[in-house]
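Comments concern the structure below.
The complex appears here without one of its protein chains, the remainder shown in place.
Each chain gets a letter, A and B, in the order it is written, and its residues are counted from 1.
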Amino acid sequence: MMSGTIANVRPPAAQLDGAKRRQVLRQYRRSQRRDSLRALALVAPLCVFLAVMFGWPLATMLTRAVSNDDFGAVLHRTSASLAEWDGTGTPSERVYADFAADLRQARDEQTMGQVTSALNFEWTGARSLLMRTVRQLSSEPENGWKEKLIETAPDWGNPDLWILIKRLAQPYTSRHFLAALDLEQAADGSIQGVGPEKAIYVTLFWRTLWVSAAVAGLCLVLGYPLATLLARLPLKTSNLLMMLVLLPFWTSLLVRTTSWMVLLQDNGVINSMLVWLGLVSDGNRLSLIFNVTGTLIAMTHVLLPFMILPLYSVMKSIPPSYVRAALSLGASPVTAFWQVYLPQTIPGVLAGTLMVFVLAVGYYITPALVGGQSGQLISNIIAYHMQQSLNWGLAGALGSLLLVGVLLVYWLFNRLTGGQGLRMG
Amino acid sequence: MALPAHISPMGRLAHYGYLIFCGSVLLFLIAPILVIVPLSFNAAPYFTFSREMLQLDPSAFSLRWYRDIVQNGMQNPNAAFGWAYLVDSWNNAQWIHSLKNSFVIAIATTILSMLLGTLAALGLTSPGMPARGLVTSLLISPMIVPIIITSAGMYFAFSTMGLTGTFTGLIIAHTVLGTPFVVITVTATLEGFDRNLIRAGLSLGASPVRVFRSVIMPLILPGVASGGIFAFATSFDEVVAVIFLADYDQRTVPRQMWAGIREQISPTILAMATILVLLSIGLLTIVELLRRRTERMRGTTL
Partner (left out) sequence: MAAVTFENVSKTYDGKVSVVDNLNLRVKEGEFLSMLGPSGSGKTTCLMMLAGFETATSGEIYLGERPISRVAPQRRNIGMVFQNYALFPHMTVAENLAFPLRVRNISKADIAPKVKRALEMVELAHLGDRLPAQLSGGQQQRVAVARALVFDPNLVLMDEPLGALDKQLREQMQYEIKRIHDRLGLTVVYVTHDQSEALTMSDTVAIFNFGKIQQLATPDEIYETPCNSFVAQFIGENNMFSGTICERGDGVCKVRLANGDQVHALTVTDAPVGATTLLSLRPERIRIDPPAADGWTITTGEVIEQIYVGDHLRVLVRVFGGHEFVVKVQNRSAGNGLTPGQKIRLGWRASDCRALDAAAGQAGAA
C-alpha cells in the first residue's frame, strides 16, 4: 500500500521540460521531507527516552566491565610516577613516597576498600599486607619510604607486585572479562586459566545454555501438539481452551513460582499425592525442588505460553486444504504431517524456540527461588556480584557477555527466517 | 471432533492418545494456578491439603491469611473493626503499603507508556518514516535484552542521576520495559487501519480534528487500550528492576512476595497470590473483550 501511494504521488517528471521539471521535483522532495520529519517527530520522544534511560544504562554497564577507575583514582599519584618506571628492579623512591601519600589520603577518606578488594583479588594476602602497611604511615621515615615499606613487608620489594599495581592503575582493564571467562593475567602478562577451585563462570555459562536449550525443547515437545489441536478445533472451543494458556501467561511470575514451590516441596502437594498413592514411600520423597529439576519444571511452565502463542498463530494461518491435498494425493496421515504440515509450521517453531530460549537465558527469579545451588544460572551470579560481593566490574563483564550472546542468537534467527521477525499471538 | 469411519484401530488409539496428551499439557499449565487458591484458605500453616480440607470440613478453612494481609504491620491489629482500624491498616500494614506502591507505579507507567508508545506507533506507520525496520527493532529492544542486564545497567546509571530509591526511577524503569508492548499493539492496529476511512471522513465534510476524534480514535482505541494493559501488567509483575532500584519505601507487591519467599514462605503469600490471580483474570478478560471487539469490526471471526 505504501509504495503504491508514493508511486501515485510521483510526478510524471519525464514528460516535463527543464525548469518546470526541476520545480516539480523540488516540490515533491520537499513534501517527502515534510512527511519524514513529521514521522520522526512522532518517534523522537520515545527514541530520546530510550536512549537516555535504556541505551545509556547498557553503555554504563559495558564501561563498568572494562574500567578501572576506582583503583587508578585512589592511587593517582602512584600511577603517575609508576608510568615512568620500566618494570625492571624495584621502582624509585619517588614511587614509594607517592604510594604512601596516596594510601594515607585513602585512609583518611575511607576509600581503602576499593584498593584492597581489587588487589586482594589477584595478590594473595594483599588485604593484611595493606592493613599492616597503613598502620606504619603515621610517622615520616628516616631513610625514605622505600626502605621503610620493604622493612614493613618484604612484598613491597617484589617487582611483580608493582607490575600488578601498575596494571591495575590503568584506566581500562580486561581483567573483568578474563575473570568472567575463568581466565587471569599472570604476573608476566600472559593469559592463563584460573585454578579449578575458582573456575565457576564457564561452567555456569554452559549450564545456562543447556538449561535454556532443555527448557526450549521441553516447551516445543509439550506445546506443539497442543497448538495443533487449538488450531484445528472450532473457534468457540479453541477460544475457551486458549484461556487456559493465556491465564498462566497473564499471571504474575512470582505467583507461578510460588505455586511451584508449594507443589514441589518435600511436603508439598505432589510428594504428598505420590506418597498417598503409594508410588513413593514416606522416607524417600522425591527432591523436586532446590535443584536443576525444579528449575526445569518451573521454567518450562512459565515459558510454555511463549511457545504456544507463536505456534498457534502460524498454524492458524495454514488452511486445512494442504493436508487434505496431501491425503488426496495418496500420502498417509503420518507422511502428510511430516512432509506437508510440519515444514509449514517451521517459522512458528523457530519463533517460539527463540522466544523461550532467549527468555530462559536471562531468567533470574525462578532459578533463584526454586533452583537451589545446582539450579543457579548466569543471571543469579550477576545479581550476586551486583548486590553481595559488590564486584560490579565482574557483574558488568558477565552481563556484557550474556548480552552479546543474546544478540547473536537474534542475529542467527533473523538470518534463518530471512528477517521476517517475530510473530506473536 | 467425530472420527470418520475409515480410521483404523491404531489411528483411533493414536487420536485418543493425542487428546490425552493435550489435556495433560493444559492441566500442567493451569493446575499450579488452581492449586494455590484452596490452599490460601488453609487454616493450618502448611502447603498441602490436610485430610480435613479434602473432607471439606469447614473448620479446616479460614480467612486468617487474608486477614494477615490487612493486619501485618499494623500498630494495633487487635483493635475493633472500624474507621481507626482501616486508617491504621491503610497507613501501616506492609502488604497494603506494597499494594499502594504497585498501583501507583503501574498506573503512572501505563500512562507514560501509552503516551510515548502511541506517538511512536503513529510515527512508525506514517508513510514518510525512514528506516522503519531498524527503528522498530530499536524501540522494542527492551523486550529482547534480559531483564537482569537492563536492571544492572539502570542501577549504575540511575545512581549517578539520583534516581535509585525513588518512585520516579521505578516508573522510568517500568516504562522502558512496558512501552514496547504499546508500540507493538498500536502499530498492529494502525497497520490494519484503512486510510480510506480518513479520506471518507474528510469527503463527508468533517474537519481533520473531527475525523481524528470520531473516526480514528474509536478504531485504534482498542489497540491502545490493550497495549496499556500489557504495560500495566508488565509493571505490576516486574520484580528484578524493583530489587535493584527500590528501597523499602517503594516496595511493590512482587518485591514483598520475593522477600517473603526468601525469608520464610508463609501462607499469606498464597492469599496474596490468589488476589493477583483474580487481578490477572480481570486483565485477561478485558484484553480478550477488546480483541474480540476489534475482530468483530474487521468481520474476521465470531
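Convention: a contact is a pair of C-beta atoms (placed from the backbone, for glycine too) under 8 Å apart; a residue touches a chain by one contact, two chains touch by 3 or more.
Note that the coordinates shown come from a computational prediction; the quantities given were computed from them, not determined experimentally.
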Hey, which of A:Tyr172, A:Tyr322 or A:Trp411 is the one touching the hidden chain?
A:Tyr322
Among A:Ser332, A:Ser374 or A:Ser389, which one is in touch with the chain left out?
A:Ser332
Missing-partner contacts on subunit A, residue numbers
319, 321-322, 324-333, 335-336, 339-340, 343-344
Just checking the interface: what residues of subunit B touch the absent partner chain?
2, 4-8
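The rule we apply is simple: only the chains that are shown with their structure count from here on.
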Can you check how far apart subunit A and subunit B are, centre to centre, with Cα atoms defining each centre and the answer in Å?
23
Any idea which subunit A residues touch subunit B in the complex?
1-2, 5-6, 32, 34-47, 49-50, 53-54, 56-61, 64, 222-223, 225-226, 229, 232-233, 235, 241, 243-248, 250-263, 265, 267-269, 272, 301, 304-305, 333, 358-359, 361-365, 369, 379, 382-383, 386-387, 392, 395-396, 399, 402-403, 406-407, 410, 419, 421, 424
Along subunit B, where are the residues that touch subunit A in the complex?
1, 11, 18-19, 21-22, 25-26, 28-33, 35-36, 39, 46-49, 116-117, 119-120, 122-124, 126-130, 133, 135, 137-139, 141-142, 144-150, 152-158, 160, 172-173, 175-176, 179, 183-184, 195, 233, 236-237, 239-240, 243-244, 254, 257-258, 261-262, 265, 269-270, 273, 276-277, 280-281, 283-284, 287-288, 301-302
